[in-house]
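Below is the structure I would like to discuss, written out as structure tokens.
Of the protein chains in this complex, one is absent; all others appear in place.
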Amino acid sequence: MTVQNRQIEVLRYDPERDETPRFETFTVPCKEEWVVLDALTYIKDELDPSLTFRWSCHMAVCGSCGMQVDNKPTLSCKAFVRDYGEKIRVEPLANFPIERDLVISQDDFMEKLQRGRPWIIPEQKREVEDGPYVQTPMQLDDIKEHTMCINCLLCYAACPVYALERDFVGPAALTLMYRYNADSRDAGWDERREVFAGHGGVWECSFVGACSDVCPKHVEPATAIQKGKMDSAVDYFTRFLMPGGGK
Amino acid sequence: MQVVETDVAVIGAGGAGLRAAIAVAETAPDLDVAVVSKVLPMRSHTVAAEGGAAGVIRGEDSLDAHFDDTVSGGDWLCDQDAVELFVEDAPKQLTRLEHWGCPWSRTPEGGVNTRPFGGMKIERTWFAADKSGFHILHTLFQTSLKYPSIKRFDEFFSAELLVDEGRVAGVVAIEVRTGEIWCFKAKSVIIASGGAGKVYPFTTNGAIKTGDGMAMAYRAGVPLKDMEFVQYHPTGLPGTGILLTEGCRGEGGYLTNKHGYRYLQDYGLGPPEPSPRKKAMELGPRDRLSQAFWHEMQKGNTIDTPYGEAINLDLRHLGEDKINERLPFVRDLATSYMRADPVHVPVPVRPVVHYMMGGIHTDIDARTSIEGLFAAGECAAVSINGANRLGSNSLTELLVFGDRAGKHAAQFAREAAPADNAARIDAQAEDCARKIENIYAREERKESTAELRRTMADAMEEGCGIYRDEGRIRSTCETLADLRHRLPGTALKDKSKVFNTDLLSILELENMLEVAESLAHSAYARSESRGSHQRLDHTGRDDDTFLKHSMAHYRGDQAPEIGYLDVVITKSPPGERLYGGAADAKAQKVEAAE
Partner (left out) sequence: MARRPYPQEVDRFKWWIADPHFNRPYYLDYIARESTCIFIALYTILFVWGLGALASGPEAFAGFMGAMQSGWGLALQLVILAFALYHTVTWFMLAPQGMKPLRMKNGKRVPATRVMQVLYGAFAAATVVTLLLVWVLLP
């Protein structure tokens, strides 16, 4: 097991002491197989217990540990130090307000997530006695990648539209809405239309595509949103141009 | 201090906590539910579960078969009334989850697909590829958003229960981002705070699994049950402890030693067959598999890796397509964290601490011995897991008993007479706030929190590992007592109120030490071997003395007191646990006799 010193340059911000954020550099003896998160826990345990960041699973599935690593939104538990240079810069995720050090405020996302009504809205109430719905592997495959979102918010940090237009519902929340709209068990399009296709919805997206690039779970938010635009266009035409609103 | 008045408070927003909250919202929409969680719901460790959730759905399966597998898997330490109820409700709960949108993997006809799991006679594990826990948690979380009566308090760290005269009155919590103390006054409280794997150094558990809820209940006077039963999962990645699901073996993976030999056939699990046979070889129960690893290590048959001894998990014969379809996450994890792509090479694995069978003692309605206080999920011991949990029973347990906890807590909140104890409860909350202030006030940092934590974890591995003996358990108990004594020597280097994780790690360490102590003392007292508790100095199972639950009672600064409670047996008298060919031979004999 080889150990190599690396300079970890971390953005620090303690609202009780710092007017603005500042950088602090730590020298960390990193083991070969370490991820950036390991280096941060080392700093916290051995050098400075006040360093503040979120983490839990250490296996890239809980979505806690998103950060900018060398200026790219990344899960720090899956960012191997061996893939970086001698100096690694770690900052909180872009576009979000910084609570403290590497911890950002997630309130805006949580509010938008809920606004999107991300739950099955069935055509008819179904009882346990009715058994599971029939859903073919192909119907599942239609939504599969879009169900994989871990809410790590890397996509929001990569999205220039979200950076400029704070009303934008954003990649992850819109993808989740698409995932429910497109689920064979769901009939909730009408209830979600306003948020999905109205102000701040899919049409706000200009298809830069960086969200899909940084997504650690290949959720393809960019694709979901474009597909959502298509659905929204079809919905528009059927409602306004077809006799009887397309019903 | 901020005060919130609510009907039901739920501590924890993992699978069990969310299921409980939904149960309250559905059965009693007029009651307020406050869900207090130290992390956002979707960060809860349920998210990490990969393999799936057990529930009888196939025609050739039966509730009795699920019952039998569970009870024998638990080495007859399960309460059988709880298991009966559990297997009966399991398919219903999993179906509910399907209605709520869980993307279960499907059969070609569009039904729910199932996979085999260790110790289960028939494929009865519902799965969503190898991200079952993730999908269950997100489905529950997203579904919970539709109920207006559920109010979440995310990133609120629960510090202490409020209990007066044997009845719960609420919980005190720290709002992490402000450092403010909040008092949640509730008619009933459900603890769903998950397990405590972090008392060990090498675990599949996330950073948040520090046994807080167990410790809170324990301090409040509820006994912790069967704490000595700790599950080692046979296939964790060396170094990180990241889990590769039992689904790997369910799909047909082999375990081989350094000679490429499927060594499990030497431990009463054979005969080896090319494709998976249920309840045999790689699909034996976890305790047996982890113990077999230990023996192989003694024999020098394990593989020496830079991160310790390991054996190989070989999936190559499954082929790339099947691995991509059924085990994509496993492939990703092994390739990234171990640099071993299972399509091309065997992956080194080793046993790693995974699950606490023990926990807060509850009855089958999730009630504890404190009135109005309920517990469900991994923090509780109801107990369906006995001395060894079967893989994929836990996710189902969260649903079955989370639901029951919710319903009964709602009922209690509605029916219980109001208590006249406001002044005493306020004083208790003030006490708790003062305790936290005192931690801030400590000047001299004589001890490092991280150092104490490491010492604790190492002592646990040493004394309470896969195989234990009196001497080593005793020395672990001594170390733990010493650590509890040293804990007040810690102090904060970080004095900020905002998001102070330095403070939380001291509180978590205190909780872990108490949980660890209950565990070690229970292990010390149980001088027999059963399920996951294997004593080198008492190798046999001793039903005469120990067909009983251990009950650890808190006694302040002193060591816990260990008592016992009878196991509930309804229809399955204790028998021999047989797997592989031996089980078949026995079954044939029984059939012939009949």
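Which chain is which? They are A and B, in the order written, and residues in each are numbered from 1.
As a convention for this text, contacts are C-beta pairs under 8 Å (C-beta built on N, C-alpha and C of every residue); 3 or more make two chains touch, one makes a residue touch a chain.
No experiment lies behind these values; they were computed from the predicted model shown.
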For the chain not shown, which residue from A:V36, A:I121 or A:V214 touches it across the whole complex? A:V214
Omitted-chain footprint on subunit A covers residues 13, 15-16, 20-21, 68, 70-73, 92, 94-100, 105, 137-138, 141-142, 158, 160, 163-164, 206-210, 212-214, 220, 222-223, 226-227, 230
Where the missing chain touches subunit B, by residue: 177-178, 497-498
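Here, only the chains that are shown with their structure count from here on.
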Rounded Å distance, subunit A centre to subunit B centre (Cα mean): 28
Which of the residues in subunit A come into contact with subunit B in the complex? 1, 14-17, 33, 44-46, 48-50, 52-64, 78, 80, 99-101, 103, 105-106, 110, 113-114, 117-120, 122, 126, 128, 131-137, 139-140, 143-144, 147-151, 176, 180, 183, 185-186
Quick one: which bits of subunit B touch subunit A in the complex? Just the residue numbers, please. 39-40, 42-45, 47-48, 92, 95-96, 98-101, 103-112, 131, 134-135, 138, 142-143, 145-146, 154, 177, 206-208, 239-240, 242-243, 306-307, 329, 333, 336-337, 448-450, 492-494, 496-502, 505
